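The complex is shown incomplete by one protein chain, all other protein chains being positioned as in the whole.
Presenting subunit A:
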Amino acid sequence: MKFKKFMRSPKSEDHKKASQNVKNVINTEVEQTIESIQKHTDHISDVIFKKIPTEEGIVTLIYVNSLVDKMTMQVMIFIPLANHLHQIHQVSEVVSISDNAAIVSKLMGGQTLLYFHEANLLESIDTYSASTRSITNTETESTVIGPQDAFTESLETNISLVKRRIKNTNLKNEDLTIGSETNTKISILYIEGIVNEENLETLKGRIDKVNYPSFTDISILKQLIEDNPLSPFPQYYMSVRPDSIVHYLLNGRIVIFMDNSQAAIVCPTSFLEMFISIEDYYNRWTTASLLRMLRFFGFFLTIMITPMYISALTFHPEILPYELLLNLQESRSRVPFPPLIEVLFIELIIEVLREAGSRMPAKVGQTIGIVGGIVIGTAAVEAGLISNILIVLVATSALLSFLPPIFLMSNTSRFVRYIFILSAGAFGLFGQMLAFAWLITHLLRLNSLGTPFMTPVIPRKAGDLMDSIIRFPTAFLKGKTGISRSPKK
């Protein structure tokens, strides 16, 4: 102590003595505040408390190391602290010392807190700079023509990808935080004047009611706010392509982004739109129409082909002409199973191949593909377990199930096919038709954000049919589609 007193300059000694009592009071308060923050961030090892002496006395920096980049800290905090302290005060924002919840949430949001001991002042500066990946092209929805960029897992990047395409102040984005445990940030995008206000209210109401603790991807939110969560059909469109999101935004739909998830969801959507790829608008109308027809009828074919085989062979052999029947019977003359078991067997093998293929490392996957395709396929036929005509049918229907541009729809067709297979196994063609009637009724009764799912067909909207299974030349497609219920026609 004596040594310290000796070191002090006489000027500062006077000043110190005068304000000694006040200082003590402030110091204890500072200690208490820091202690309480420490208590709130107990056992979080990457919360850093760093005391730095500056012109305005000691400043304690508090930040979460993993959410902040070192370079950013250097530029935003350390250099100004050492040289131009007034800069810090210009960009920072004052936080109330007693508001512990705000302090912790700012800290967890990647902000840096600066505690000026002498002034007993707590300020925060946004230094959130967690590392993100760069914009790459999409692997799940790739197209030949058109822009190749895809969303990333960063909310800011995704919104910037949209905003750089629509340079319009009517494009609004409203941020919300959901999930009591993850505190995930979501953003609702829409274009004012084009969007239907009633739809927007419904959607916000539904998001408000969501009471789910944690969100790891936007598809969880999607399932929570869908009209019929029990249905096998996805009722909202989902995409990672900025151009297709922008297309729907301009049509009057509402788009939801979530931080840390790549895809965005679009609502409302119709059944037909599940078969529309954004590339259709870049292709010539003839090609686009052909492809759309292929996808649409492909969906019905993929759920019908193998059940047809079952009902023809189990219940109605007379439906086939003599020569064809002979051919079929010959190919399965050594097969010990009834057609239903035979079909289920090979369909399950295909599912296994698909599932194994998607989980395996890419290099091993190829080998397994060859083993699965050639060895199992050929060997099973030669061993007399299944007929080779069935292999053709199953392979075709497996290929057809990949036609819908939305992967969720392709999964749906996989599931619905089993309903058809089982009903064909039970009652033949009649069972198949019953299942088909169920499918139609179910689709007719589905809603997407309160709008009928089958919209351009039933309830019909003649104008929208120009952009349905057949895509008319672009000059015809100016209006907003009926399902958006847009106030602007």
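Everything that follows uses one rule, which is that contacts are C-beta pairs under 8 Å (C-beta built on N, C-alpha and C of every residue); 3 or more make two chains touch, one makes a residue touch a chain; residues count from 1.
By definition in this document, contacts and distances are computed from a predicted model.
Taking the options "Branched-chain amino acid ABC transporter permease", "Iron complex transport system ATP-binding protein", "Spore gernimation protein" or "Ion-translocating oxidoreductase complex subunit B" in turn, only "Spore gernimation protein" matches the UniProt protein name of the chain that is not displayed. For the chain missing from the display, the contacting residue among A:321, A:336 or A:361 is A:321, taking the whole complex into account. Screening A:51, A:284, A:334 or A:445 against the full complex identifies A:445 as the residue touching the chain left out. Within the whole complex, the absent chain has one touching residue among A:48, A:119, A:326 or A:437, and that is A:437. Taking the whole complex into account, subunit A touches the unshown chain at residues 315-316, 318-322, 324, 426-434, 437-438, 440-442, 444-445, 447, 450-452, 454-455, 457-460, 482, 485.
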